[in-house]
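Let me give you the structure first, and then I'll get to my questions.
Rather than the whole complex, this shows some of its chains in their spots.
Chains: A, B and C, in written order; residue numbering restarts at 1 for each.
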Amino acid sequence: MPVLEVKDIEKCFGTLQVLQNISFSLEKGEALAIIGSSGSGKTTLLRCLNFLERPDKGKIIVNNNVIFDAADPATQRESEVRKKRLHFGLVFQNFNLFPQYTVLKNVTLALELLANERPDFTQEKKAIQEEIQERAKTLLSQVGLSDKLDFYPHMISGGQQQRVAIARALALEPDILCFDEPTSALDPELTGEVLKVIRNLAERNTTMIIVTHEMDFAREVADRVIFMDEGVIVEQGSPQEVFGNPKEERTKQFLTRYNKD
Amino acid sequence: VTGDSDFSYVKKNGKLIIGYTDYAPMNYTDESGTFTGFDTELATLVCKKLGLEPQFVEIIWDTKEVELNAKSIDCIWNGLTITPERQETMEITKPYIKNAQVVLMKEGAAYNGTESLIGKTVVAEQGSAGEDTINADDNLKQANYVPKTLQTDCLMELKAGTADAAVLDLTLAKTMTGKGTSYEDIIIVDHLAEEDYGVAFRKGSDICAQVNKIFDELVADGSMAALADKYGLELAE
Amino acid sequence: MNEIPVIISRLSESFLLNCKLFAITLLFSLPLGLVITFGSMSRFYPLRWLVRTFVWIIRGTPLMLQLIVIYFGPGLMNMAFSWPGGTSGRFVAANVAFIINYACYFSEIFRGGIESIPQGQYEAGQVLGMTKKQIFFKVILLQVIKRIVPPVGNEVITLVKDTSLARIISNKEIIMMAGEYSNKGLIWPLFATGIYFLVFVGVLTILLDWLEKRLDYFRV
């Protein structure tokens, strides 16, 4: 049973068709890489999954529940969307950390706010808060940031910011974790570090969707690869298929640069 | 007295709100910090006879007419010069104190009657009796008249040399010049139009007549004259 | 002249009125400004239009006129409402006029501040399952505050000097008090008022700098 099924998503901005006929599914524990040139709609697709954009057509199904259906307004109620978002975690291309909070607080904030809503919050306040702190610290140490807990986002490097964003997304234990170009604009050593973190997640069978420009990395870490161009899925398959033996002309052209190395 | 007359309006409030600006000897705060002055004492006396509580409110002279119309004050009792123009827009009592418009200049300035001021800069308060005096004088009419929004700024103009002469109330001129002031070197050089002070009420107010009646009584029993003596003022005829 | 201490103490006393007016105006115009901001950003067009027009009128006319309209208006138009008699009424009216005027100015600054926060901050909050209210108060607000401290500071300093306009409706603030001495032929108290304003503005500048520094611990 797939964790996620995306059926026939379409999205237009005004007259510009940005996504068209997007369908794919994702099994639990799978890592899916989405590649494609700039403007092909990769970011928009992630945003649709996270309810930051509303598709014009199509369905999104998580664990066999239709959480979004463009044809069924009942699935689009504001009040429910909030909870449905928690199926997905998203690490933004530019991180979007909260600048006024420390690294630790960036990770705990959403957990604390959700805990406030628990019926047993007032009695168990202290225990719950400690638990949240512990969980956040564990996650931050997993991404190698144990020594930066009390730093503010502007005081740490881009790579470190990215890892905070990863920990922040993981804290809510999403079914599917989405990354939007996790390594763009990092230097090679930092890229290496971040990729190690993600590889680690993959090894622990985190279900992930990774939009990336790092072909080597996509090839190594992904269980499946989707190549998008101009809003459509041109090709999908295992890394071996897509990288080693692309069927479509457009894919071959896109990959020229990489295969030559 | 009809139901919506001004007097019944004031009576209903139980107090007469008296608008004034701080200037000696009419309404001012003395060294000991008590609020006093000729108009202060007179108004208190009249109010007692009217059966009203006096409430003194310091206003700025620019907006006195607006204050009256907006009923934020009930009368202007502050050495207000009676002019025909004012009588048109306000209800003014009969004269109670005599006043004059005087010409002030820097000590040592040449002055031989108003013809010396032809072509010179003369200041007075905009819309004041001083302005009327200037307009009525054949020589001053040919002076370079500059209106001021505040009567008291006129002396600053003299001192700073930005004006040659000022036309002001005699009473005000006396307080503002002389020892202990910033204007020791400014003197009164001429007395022009004699004029009278009155108390102004809203147009059509019936309080005015009642105050006139009380003024007559106070003149008759001599208490008005006694009060005028105390502050060095002269009663109107 | 042993009058000088008396004059100084009376000037200082009247400056208290400036200070009170300043404090009350700030206290109420800042939250009212926020309410106006929400109105001017409302998705409901007629409300947005109404609020923006109101703000435009207030920002387009001299505060002096607004003081006159607010204090004398009810009486001149024979309205049932009237301000409490005596000095208290004048002071309340001055506060109302100042609060409305400054709330409109602040609302425009707030709007600018809110509109300058990158969309990504809202989205990051949404993705983490926060409610709109939580996003505004936990994520956006402090960032907005950091951005608006400098322009709000400028307005606050203007307010200090504007308080002396309250004399238009005969609130005996420091410049009107100095005017009493001008009436008695004494000029220096008027110039001395400048020192009061300068000191107050100086203190405020230091406070505002301190506030800016306090918010320097993060970057937006």
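Definition applied: a contact is a pair of C-beta atoms (placed from the backbone, for glycine too) under 8 Å apart; a residue touches a chain by one contact, two chains touch by 3 or more.
What you see is a predicted model, and the numbers here were worked out from it, not measured in a lab.
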item	value
Whole-file subunit formula (labels as shown)	A x2, B x1, C x2
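Quick note on the criterion: only the chains that are shown with their structure count from here on.
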item	value
Pairwise touch network: line, ring, star, complete, or other	line
Farthest-lying chain, centroid of Cα atoms versus that of subunit B	A
Chain pair whose interface holds the most contacting C-beta pairs	B-C
Chain with minimal offset from the mean of all protein Cα atoms	C
Gap in Å, rounded to a whole number, between the CA centres of subunit B and subunit A	82
Between subunit C and subunit B, distance of the C-alpha-averaged centres to the nearest whole Å	36
Junction residues of subunit B - those touching two or more other chains	none
Complex contact set, residues of subunit C against subunit B	1, 3, 68, 71-76, 82-83, 85-87, 89-90, 167-170, 172, 176, 179-180, 182-188
Residue ranges of subunit B in contact with subunit C within the complex	13, 15, 17, 21-24, 28-29, 55, 57-60, 62-63, 66-67, 69-72, 150, 152-153, 155-156, 159, 172, 175-178, 180-183
Complex contacts: residues of subunit C adjacent to subunit A	118, 120-121, 123-124, 126-131, 134, 138-139, 142-143, 146, 217-220
